[in-house]
Each structure stands twice: as C-alpha cells, then as structure tokens.
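Missing here is one protein chain; the remaining ones are kept as they sit in the complex.
Now for subunit A:
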Amino acid sequence: MLSTPSTAHVCFDRVYEPAEDSFLFLDTVSSAPETAFLGDRFGQRSEQRRSPPLVVEVGVGSGVVLAFVAANAPAIFGRHDVLCLGTDLNSFACRAAAQTVQTAIKEPAREPSVFLDVVNGDLASCIRPHSVDVLIFNPPYVPAELPDFSRHADYNTLPPESRSTTFEQDSYLLELSYAGGDDGMVVTNRMLEQIPAMLHPTRGVAYLLLCAQNRPDAVKSRIRDWGPGWLAETVGTSGRQAGWEKLQIIRIWRQELAG
C-alpha cells in the first residue's frame, strides 16, 4: 500500500481538497493492471523506451495525484527517473501543489524522481506538442454553470494591498475546480480536442476521470473514432452502488499499428 502525499499545508478554502475522485486516481495508477501497462511502456527494462517519461497533470489542484506519481515512480513505472510537470488555472493551487510534490519526493525512503514545476496555465496549452508521455486530467466534471472567467485575472492574485483572498474570490477559485458546464463536459471536451497533439506519437497515454453524467460510453466511442489505433478503456471505477457521483477513469492511448 503506497501512502497518500501530505496536503496539510494547503488552504482548502481556495484549492480543491483531495476527495473520492483524487483517491480513485491514486488507486488506479498504482493498480496491478496499470503498473503492468506503464511498466511495459516506460520501464527501463524495455530497452527501446529508455528516455525518462514526462508526466503532465492538468489541473493539479492540491497536487496530491502528481505528488503520488512522483513519489512512487519506481512502483508505478519501474523507474525513478520520471519527469513531473503540472498546470493549473489557479495560481494559489500552483504554489500549493509544487510544495506537495516537493515534500512527497523528499521523504527519506524515496528514490526521488524529478519534479519540474507547476505552471499557471489553461489546460496543456503551454506544453510543447507531442512531448507528453503520460497525461493526467481530473477535470471539473460536475454539470454546473461555468464560472465567469472575466474575473480570472483579478481573482487569480491577492487583492491589492491585502494578504488574504476574499470570500467571492475563494468561491470563484473553487468553482473552477468542479464546474464543468453542460453535461460537465465543456472543459473535458476542450482537453480531448488537444490530446492527440499533446501526446507523444507512439508511447503517449492519457488518464481522464469521468462521472456518469459525462456519458463515459459516448466519450470512449468518440475517442475510438479519432482514427486508426486510438483506444479508450475504463481502468478504474468507484461509487458503483448509489449516489449520482459514479466515477470512472478511462485510459486513452494509441495502439502501435503494424507495418
């Protein structure tokens, strides 16, 4: 059992607090089938794929998922020279997440992987095309009206001459982390559009969380229609019994085409 990174320093008034969806990510990427898949694709024993994989998490929030991957790279990838990079719209989350990852990889028993940075950006727009080996996205998936982005620049920093954020500001920043527009899919659809251009052409793989209202089966079949070789499968689920928030994580990747 791999331990959950500490997020004790994070202020959850304005940064998404790790919840069932975050923990489903930890369980899924460290599950036996996924570590076998990732080890086979990126492990150092596979001679062809020796160069360190770049793991990018979009919308890192508290950083708990990226920190988990960075700290447990040997168990997940079969190697510890893994590069981790995060992005978030919320500048407070960027700082908090960077600290979460740094703390997690400093634990004495760890073989440290390499943490790059968390940059303040929209999705993966600032990352070089075709450079991402593993993309992780826990999107704002709740069917709820998107926040009014025109306030973003003001709400993304401390108010002038103040040392704390306002209540409205905190509410806005939290809305960014969960409100997904129609069907909870507006932000996810923007990310899906970018995925083929973001992923490494042969070894790239993306993990995306969806809730039942996102219509996961329709999403998966759309991805398979991207073109020859594209695959999408459910690799982790939670909350199967009751409640409206049934979650699943799908893996998106491209099968190597023969010839």
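Some observations on this one:
Going forward, contacts are C-beta pairs under 8 Å (C-beta built on N, C-alpha and C of every residue); 3 or more make two chains touch, one makes a residue touch a chain; residues count from 1.
Criterion: contacts and distances are computed from a predicted model.
The chain not displayed here is annotated in its UniProt record as "Trm112p-domain-containing protein", chosen from "MIP18 family-like domain-containing protein", "54S ribosomal protein L51, mitochondrial", "Vacuolar protein sorting-associated protein 33B" or "Trm112p-domain-containing protein".
The residue touching the chain not shown here, chosen from A:S131, A:S171, A:Q213 or A:T237, is A:S131. Where subunit A meets the chain that is not shown, the touching residues are 44-45, 47-48, 50-52, 54, 79-81, 83, 85, 87, 89, 91, 94-95, 98, 112-114, 116-122, 125-129, 131, 149-150, 152-153, 156.
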